[in-house]
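For reference, the structure I am asking about is given below.
Note that this is a trimmed complex: some chains were dropped, and none of the rest were shifted.
Each chain gets a letter, A and B, in the order it is written, and its residues are counted from 1.
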């Protein structure tokens, strides 16, 4: 079937490639003409403007936006006036689901169907397929289901969950209509919140292994340094790449993130090419905000988020105030 | 090759079965004669006492203990005096690595080799193989390596990490000599600490999804209840079993624990058969204690541990004190 794709960055372009490979017809547009030309060379129909883009789409059409979250509203503003009632507009990026609620309300006045599709898969998606979390009206979802089926990893991407056969549904195929507008990005948001937590669990664990030789280090002996009571218990020089590889087989904590950690540590045991300033792209924040709105505790997901903030020195003033208090009550001076 | 196994609970018995299936010769002992008889019926050599057990082993022998952590010392006391210099004693349970350091020191005076083997795999190990984290003297590890190779899941249990072929070693096979005495249980300890963190990340995330309809609930309107500012943002009825299944394919957070969550939620969406009192078996505690000794932060692993404590009402007095303070400064009375 046909899909129009706006936004040909890494994700958008690879999704087009996967759709083309699956026999679909793709009309593409991007401000960057070179990106359009590249995909045109691979079988897509390239266009040079939103107007030409919409003109090339058969009615009713489906337009998928794969642009940065901050650019979604302006992109909608540039294309929605060109669309007709019954057309479908899909936001496949990392929008906040609050924006989905607003956009679907606004676009419905024009007769347009808005779908929010949380998309996980990263740079591996073209090959592995994309995990698709979909929100919006059921009829619109059904209409373009063949596209979702092609983009998704498919049944064989994982082993069968006992009892699943009897259940049916599309979750096993790697895409799911989660609920009404916003539900797709809500589920994707929590997915990323969990992702932060998983990543932090591994990071903390490997950090503890990394410091397992703490007892072998020379330690300052002064009132500002806690002595290690039993240095003989911390004299291990552990091979983290081997341990990550080991845990991939048979252990309770095997996962795709562990696979990636094993690959990273194999190539670079000390990860010295990284500075440790960890970005966050918003979903972790929104997940914690949702937990707080709902009144449910999320200490692990919050700790994972805060660790990223701290890695970017955002706790510095707080730390200076701690040192200032210690100086005030105890005359303690900072060790440099 | 031959192995003597003491402790024929679920784990010990299944390990014997996997070894027998791999062509090894197993001499077994357990206080419970029925457990011995069962395995004798499956091809093991059953024995009725520690003395008979040791007598049936060819010298130098290897004795694997698979007993509760609390029973390891007494089991060693019952069997070590019957062993001879050069024999190997293996603790495959969940001992604290501090105990390994002590035991290896004590047993070495008798010429015995002590190996600590952290074993992950649970009830699935017989089929999937066991992930083995090994500590102790290299020569002793090498001597019984065929046993480790059979117990472990083997190379095909996971995809190949790019660049691994050039590295060699046994990590890809699912067993690893991690370092000197205690290193096996140290690595297993951190493994379980990570496990707690991963589990909590999923649990928190699914809890946020579970409460995504918070805006649809009637909410008390009083000074003790925070109003939900935007109830219209929390009106999703999400199918958690489907979402867990979905995430198994193509997403960044796929893992074995997610596979298990998908299975659990499929059978019981509200998990009503569980009360939510979550046990902890020690390794999570020791992991946090190790982090603190090393002076490295472990907020995620700690939060995961504390959540288990709280689930068992261990925060009750603290909570009562919070209510008492609120009553003192603001006259606030608890809502029941």
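Operating definition for what follows: contacts are C-beta pairs under 8 Å (C-beta built on N, C-alpha and C of every residue); 3 or more make two chains touch, one makes a residue touch a chain.
Everything quoted here is computed from the prediction, not taken from an experiment.
Asker: Of the full homomeric complex, 2 copies appear; what's the total?
Answerer: Counting every copy in the complex, the total comes to 4.
Here is the rule we go by: only the chains that are shown with their structure count from here on.
Asker: What whole-number Å value describes the gap between the mean CA coordinates of subunit A and subunit B?
Answerer: Computed from C-alpha means, the inter-chain centre distance equals 29 Å.
Asker: Quick one: which bits of subunit A touch subunit B in the complex? Just the residue numbers, please.
Answerer: Residue positions touching the partner: 97-98, 101, 120-122, 125, 128-131, 133, 152-154, 157-159, 161-164, 167, 169, 171-176, 178-180, 182-183, 186-187, 190-191, 193-198, 200-202, 204-205, 207-209, 211-212, 214, 226, 228-230, 232-239, 241-243, 245-259, 262-263, 266-267, 287, 290-291, 293-301, 303-304, 306-307.
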